[in-house]
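Yeah, one chain of the complex is gone here, protein chain that is, but the others are all in their spots.
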Amino acid sequence: MIDLLNAVVVLSNYVLIPALAYGSQLALGALGVTLIYGILRFSNFAHGDTMAFGAMVTILVTWLFQGWGISLGPLPTALLAIPFGIAATAALLLTTDRLVYRFYRQQKAAPVILVIVSMGVMFVMNGLVRFIIGPNDQRFSDGERFIISAREFKKLTGLSEGLAFKTTQGITIVTAVIVVVALFWFLNRTRTGKSMRAFSDNEDLALLSGINPDRVVMVTWLIVAGLAATAGALYGLDKSFKPFIYLQLLLPIFAAAVVGGLGNPLGAIAGGFVIAFSEVLITYPLKKVLGYLLPDRFEPDTLVQLLSTDYKFAVSFTILIIVLLFRPTGLFKGKSV
Amino acid sequence: MTINYKNIGLFFLVACLILGTGFVQSWNTALFILNMGLVSAIMALGVNLQWGFAGLFNVGIMGFVALGGLAAVLISMPPTTEAWAAGGLRVILGIVLGAATVTTAILVQLRMAAGPARTLTTIAILIGGFFLYRAVFDGGVAAVEAVDAAGTGYLGGLNFGGASYKDWGFMTLISWPVGGLLAAGVAWLIGKTALGLRSDYLAIATLGISEIIIAVMKNEDWLSRGVKNVIGLPRPVPYEIELQESAGFIEHTTALGLDPVTSSSIVVKLGYAGLFSIVLVIVLILAQLALASPWGRMMRAIRDNEEAAEAMGKNVTARHLQIFILGSAICGVAGAMMTTLDSQLTPSSYQPLRFTFLVWVMVIVGGSGNNFGSVLGGFLIFFLWVQVEPMGAILMQILTSGMAEDNVLRLHLLDSVAHMRLLTMGLILILVLRFAPKGLIPEK
Amino acid sequence: AEDIKIGVILGFTGPIESLTPQMGAAAEMAMAEVNASGALLGGSTVTSVRGDSTCIDAGAATAVAERLITSDGVKGIMGADCSGVTGAILSNVALANGIVMISPSATSPALSTAEDNGLFFRTAPSDARQGVVMTDVLLEEGIDTVAVTYTNNDYGKGLADSFQAAFEAAGGTVTINAAHEDGKADYSAEIGALAAAGGDRLVVAGYVDQGGSGIVRAALDSGAFDTFHFPDGMISAKLVENFGSDLDGSSGQVPGTDSAGAGIFAAMAGDDFDGTSPFAAESYDATALIVLAMQAAGSSDPAAYKEKVMEVANAPGLKIEPGQLGLALQAVAAGIDIDYEGATAVELIGGGESAGNYRQVGYEGGAEITVKYR
Amino acid sequence: MIKVENLHRHFGGFHAVDGASLEIREGSITGLVGPNGAGKTTLFNVIAGVLPPTSGRVTMAGDDITGMSPHELFHKGLLRTFQIAHEFSSMTVRENLMMVPGSQSGETLWNTWFGRKRIADEERALQAKADEVLEFLTVDHLRDEKAGNLSGGQKKLLELGRTMMVDARIVFLDEVGAGVNRTLLNTIGDAIVRLNKERGYTFCMIEHDMEFIGRLCDPVIVMAEGKVLAEGTIDEIKANEQVIEAYLGTGLKNKGAAE
Partner (left out) sequence: MTEPFLIGESMTGGYGRGADILHDCTIAVNPGEIAVIVGPNGAGKSTAMKAVFGMLNIHKGSVRLDGEDITHLSPQDRVAKGMAFVPQTSNIFTSLTVEENLEMGAFLRRYDIRVTMEQIFDLFPILRDKRKQAAGELSGGQRQQVAVGRALMTQPKVLMLDEPTAGVSPIVMDELFDRIIEVARTGISILMVEQNARQALEIADRGYVLVQGANRFTDTGAALLANADVRKSFLGG
């Protein structure tokens, strides 16, 4: 019995919780990507760096607050600073749209042009962030690190395996779920949300219905700013902030958005979990778990690992491709331009 | 006809940029840009074939380029005889077993009637095959990798020149078409499975596959030393040192009043430029002929509306596969050429940003759907890629010129010069597309 | 008197971009010192020309090196940083143009045997040596089972392999030797695998700015490992800053000596940059060696001064510490043999690489302490 | 010519075609009418291989063609037009027509490189043919215009024009008349009859303009709710109570009041 519990705890600690948290992080990023794809109809490569920008502003404000002695008790002070991050990101995105994207929208440029333009924007934002805060790691987390740490858990339960659950993991998971539900509701139930979908479907006809395109675009960027800054800050809190990483984060984020079905918020979260779980689960060596579950005689002396972690990306992409083969526009019937 | 002047003007402009580099900076740098521009132009042609002609959103270019590089190693390096003796056959046997397992499984799927029996047999074959494969293969790999891990530790290639393998530089030329074939083979596999996907879904699938290819090249040390890199590939052109030591060469250069060291590297680069130009011209002519023919028309029709093209008797799936393989093969050839130019294979230098997206930028900025646009884009963007670094520095100097010597902002700005490289690239990209939203030489 | 240009090719952007500013600053500090003395080749000056190696993109790195050599006319290269691009620049550019390269941080064993025509040196030791030192440290601490994770490049792989070989030969057990990719968003899978394999200590052969820290963070958070062992790429003030007392009980080693030089160097760096940042001291020394060799050869021609590098670096001769470059230049000019010790107790062996002195570190009360030198 | 047996096509739980059986006689011009959403277009799509049937069988001159792909069917001489025009919008009007004929030697890569001469000859012939068709459809002045820039009706004409580029055995026309000017439509009707008489093409056409159907078609098949409701001559159909109720209606109620 104890063995069974230990096995469950090991699996939760190294597979379930990390994958849930990582999946939520991906989902938050993927939501922004998927929203831009859904409404403005292009894959935004600058999203990773938008997240970095939002996180950067949040960090700067957090430092300010920390300097003033403001804190949130057990919760990270950064939560207080996120609204400022969002506001700054919103300003940045609206400016970018005004200076860059609007021109191509009016030209009715092909989506791929926008994709390439967004790469240009990515380079510029990337330079901007590194310019302002530098290329290095920055730490800004405070408050309680853990809801429960491995050591406490062991003491509490007397089990030989520990289970750690970080505050940031908790916040991320909760936020992701709330945001997905809210966004889904907003897009499918509210007038503004529907008008945004209408705009993405048929811009000319949206005009004929009296929908104001500028407003739709603005609302989209505002929501994206909220998502990007929140996602960026939460990611930075959980791991650490480093501008370069946000660029790397883009790949799994896109994968999550695509496998879930582009343009669909529910897809983004499903996609996030698919990617996260396939990375963590397939490469997890079962040695310890089996060690608890099987009688001593059968205890494995190898790692019992299906594939080495070298191939964790390969695994998640293989799964992605298999999913797409059966559901060509993702789990939740996404769009394609 | 005016449009033609504009295009010639654009090519002239790029030529001037490269020549200008030669005059202002150095001819070596100019030739380096020229050579990489030639290779990039070929890659861009491959991508243009897929995207511009057929609308296939392939974001896995990096993988095909890397496969070309792999071919360069597999063809032009000497075999590691000890490694072959230690476990070469076992590795090969392992691979054969693996392939046989998959083939048998597929055959079972095709031949047996559907039902639990078939599923069970397939699973049994796959699992049994997997363990058999691992048992045979892993041992072989361990043996191969144990052979002088720091120096070789891999099976090596097919260059039988022995100790003087470096003199067999023509082997690298053979590796170019082989790189194309290797890429084509993998493209065929991918195409068979994934080409049914649309737009961005195909994109992410190809992106993933290219990451998988790189992962394999990074981690399978027995194949090409993984992240330990293979350096010192033979060359199809003479070595600078040889030229510098050859009496005849020194005589010629001094007669012309040139420095033998500089001229040796220029001569070598010109050699590469000649070889690359031949390939580019061939690919360009073939692509251009194909585009301006009923075949090109059919491809454009498929790109415009697959359903209607299918109804008009065009086999869309087969055509997509054809052009996907062709475009990928061209990228493979270019990849082998690039590895030849670098004379080394370093898997970790294959980054999507550099090898996939930069090529896309070339195609789009050049003008997708237009072969000359792709060639122009290849040269121009690579020129920028190299030159934005000094440009970024100049930009910073201009920005800071008015500030006091110890101005904090000035120091901060100068500190961040290195980050201005990508920023400058981004700005230029945005500006170019602003003034030529359909690319510099748009499709007609 | 001429203005001699020296190329400083480091990855100012890319995966080790947080180390390179200090390295570059150290190199330029050496040049400033030389210029201040006015003793070089009858009043010549040296100027730094920076180039971005990107650390990973061999193509970009060779292009930069090419430009520095052929258009800026540099007479020597301080760099490059990462082993991959260093090999590329060496075989494609430096060899062809006959330019001397002294790398402060390329540690791949493969570079020991690369063809170099006597043009390539490094002030960092080969990782083959570090593997042995690491084994000694661990076994002395009574650790005989470890898990190893390395950054998946030639540095990490080379180090992990040489360590595993040395450790197992000495009777230890490596439960798992798994790679991690730098710059990835999440290391849960890697930590899962490492934890499942188990071990008394986790050896992290990575970069502190990169996946290395991510791995340590994830391992600590999930309770997978409490103590670690860090090779050179991980040891830095940053590590302590990041993890504080969580590291207590961990160990590591980094190229370094108890020579007074290291301390002097750190003091010289003062507030300008962090003198204890990895490979900053090596960068200072690499630059110094180039200049001193020029002085010894009486010429800035690489073909001439490449012969002198080993000579000025090794005994016998007048020992030279950081801050004494002016003195050294005068001594050489006066025909006195010198033995450049510098900030890292430079001693070049074999084909021109650092012999490899290491500082063994431990962690106590949230601080890094020096246990001893090896 | 074409025989459809107990054909079903479901979308999720919805039965768009629900057990339809019908026959298109060789050499006939068969009309297919029925209320909006009766399943006519879906039926076409299944026959032409665009949609796989849920169940049922389609044969062409005795050969089973169920589930064959559209391009294979094209080469068997089965052509179709689309109700919502599917022009190749970035190609010129003339290119839209010239791409149609199958097995052009210029569609093989090898020939584009080494068989230029043959291609040039073929192209000339194709071009002449295309121009002839364009003239007939009164859009010859637009031959170098991008097809995407055509007016709604012109696009429909182009749909029709494509089927005139090759020798077909059977042509399925899905509302080619909708949006086409009536005077021109009459000319088109004449051409259809001519092709039918002189070249022996079989036609099957969906149309809501009863006058047009009446002028050309015999027999007329009426579909409703995925099934065949009636079949017969136009007069029989017009007199059929069920058809009137489901499809034809009884004319304007308000007409008088408007004037």
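When the chains are written out, they are named A, B, C and D in that same order, and each has its own residue count from 1.
Note that in this section contacts are C-beta pairs under 8 Å (C-beta built on N, C-alpha and C of every residue); 3 or more make two chains touch, one makes a residue touch a chain.
From a predicted model like this one, the values you see are computed outputs, not experimental measurements.
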Visible chains in contact with the missing one: A, D
Listed residues D:N6, D:S151 or D:Q242, member touching the removed chain: D:S151
Hidden partner chain, touching residue among A:I2, A:L64, A:L205 or A:L294: A:L205
Interface with the undisplayed chain - residues on chain A: 191, 194-195, 197-198, 200-202, 204-213, 335
Missing-partner contacts on chain D, residue numbers: 11, 33-38, 40-42, 83-85, 138-139, 142, 149-155, 157, 175, 178-186, 208-210, 246-255, 257-259
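As a convention for this text, only the chains that are shown with their structure count from here on.
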Gap in Å, rounded to a whole number, between the CA centres of chain C and chain A: 36
Rounded Å distance between chain A and chain B, as computed from the means of their C-alpha atoms: 31
Distance between the centres, which are taken as Cα means, of chain D and chain B, whole angstrom: 46
For chain A, residues contacting two or more additional chains: 134-135, 308, 310, 313
Contacts with two or more other chains, residues of chain B listed in rising order: 218-219, 419, 422
Pairs of chains in contact (touch as defined earlier), listed by label: A-B, A-C, B-C, B-D
Chain C residues within the chain B interface of the complex: 12-13, 17, 21, 50-52, 56-60, 62-64, 66-67, 69-71, 84-85, 87-88, 91-92, 95-98, 108-110, 112-115, 117, 128, 152-154, 156-158, 161-162, 179
Residue ranges of chain A in contact with chain C within the complex: 13-15, 18-19, 22, 25-26, 134-137, 139, 145-146, 149-151, 162, 164, 166, 235, 239-240, 242, 244-245, 248-249, 252, 276, 279-280, 283-289, 303, 305, 308-310, 312-313
Complex interface listing, chain B residues touching chain D: 286, 289-290, 293-298, 300-301, 303-305, 307-316, 322, 326
